[in-house]
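Of the protein chains in this complex, all but one are displayed in their positions.
This part shows chain A:
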Amino acid sequence: MSSPLKSLLRAAAPLPGETGRFAMGLSGFILLLAVLPILSMIVMSFSGASNLDFPPASYSLQWYKAAWNTFVSPDASDVLSLGQALTTSLLVATLSMLFATLVAVPAAYALVRCEFRGKAVALQLMSLPLVFPMVVLGLALLLIFDNLPFQLSTSRLVIAHVILALPFVVKNCTAAMLSIGNEVEEAAQMLGASPLRAIVDVVVPLMRSGILAGMLLAFIISFNEFTVTYFLYNIDVMTVPIWMYSRTVSSLDPTVFSFAVLIVLIDFALIWALEKLVGDGGVSF
């Protein structure tokens, strides 16, 4: 995540000649494309008009006020308040983060340290959710959960999000694990630590940055997830993206833009924390 920022800074020191100018122009254009939707959304959230014309005819804070009102005194027409959706989102994101990390740390250790049959297959399977169409995955999970003899509500969202976040968390933990030599672990054993104690005392602390990066990524992925969640939510358990979507399907309500700005701010804060915690080059998406 730090790389676009970094490359921007680096581009500020001009490259010589035509190539430099071309490279700068191109990266500027691509960056603009990347932030344009977010920028237009932020602009729209300050619209003073009651329609969706872009750019807005006037500017005001009316949609923020409306959003605040929805938040403090939910409309009776709303099936579910934003407060409840936000609580669900945070709960699901936190649980997904914890479970994904609990699975990913031992998995990363095994993938780096151990040689076993089917290691290549395990690695492939691990990244399957990355290439699998989300819609198919959502449908598949829905089929499975509906055929279970018992009902799951929040936990089925957690399970789905863990599956989605796992490749990223494992990737970050594996990268951290790769930089840890065998010798520190053996040194701990020679000093009297059992193999498990050596992992807890030495390997895990040294993996810290990778684990933290993975945890935050898992949180962000779960917090933003829409497609798979759309198949699995029900009327009582809804995450923020689903709640926002449900408000826009019938009639596009500009308050959604103010909520979106709020979510973007949360994401930015998390990514900023991620970079602070991990430093440069530590995170791989």
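By our rule, a contact is a pair of C-beta atoms (placed from the backbone, for glycine too) under 8 Å apart; a residue touches a chain by one contact, two chains touch by 3 or more; residues count from 1.
What we mean here is this: contacts and distances are computed from a predicted model.
Visitor: Pick from "Carbon-phosphorus lyase complex subunit PhnI", "Putative peptide zinc metalloprotease protein YydH", "Monovalent cation/H+ antiporter subunit D" or "ABC transporter ATP-binding protein" the UniProt protein name of the chain that isn't shown here.
Guide: "ABC transporter ATP-binding protein"
Visitor: Check the options A:Ala66, A:Val103 or A:Ala193 and report the residue that touches the missing chain.
Guide: Reading the full complex, the residue touching the unseen chain is A:Ala193.
Visitor: Of A:Gly83, A:Pro106 or A:Gly181, which residue touches the hidden chain?
Guide: Considering all chains, including the one not shown, the answer is A:Gly181.
Visitor: Footprint of the hidden chain on chain A, which residues?
Guide: Spelled out for chain A, the touching residues are 181, 183-184, 186-195, 197-198, 201-202, 205-206, 208.
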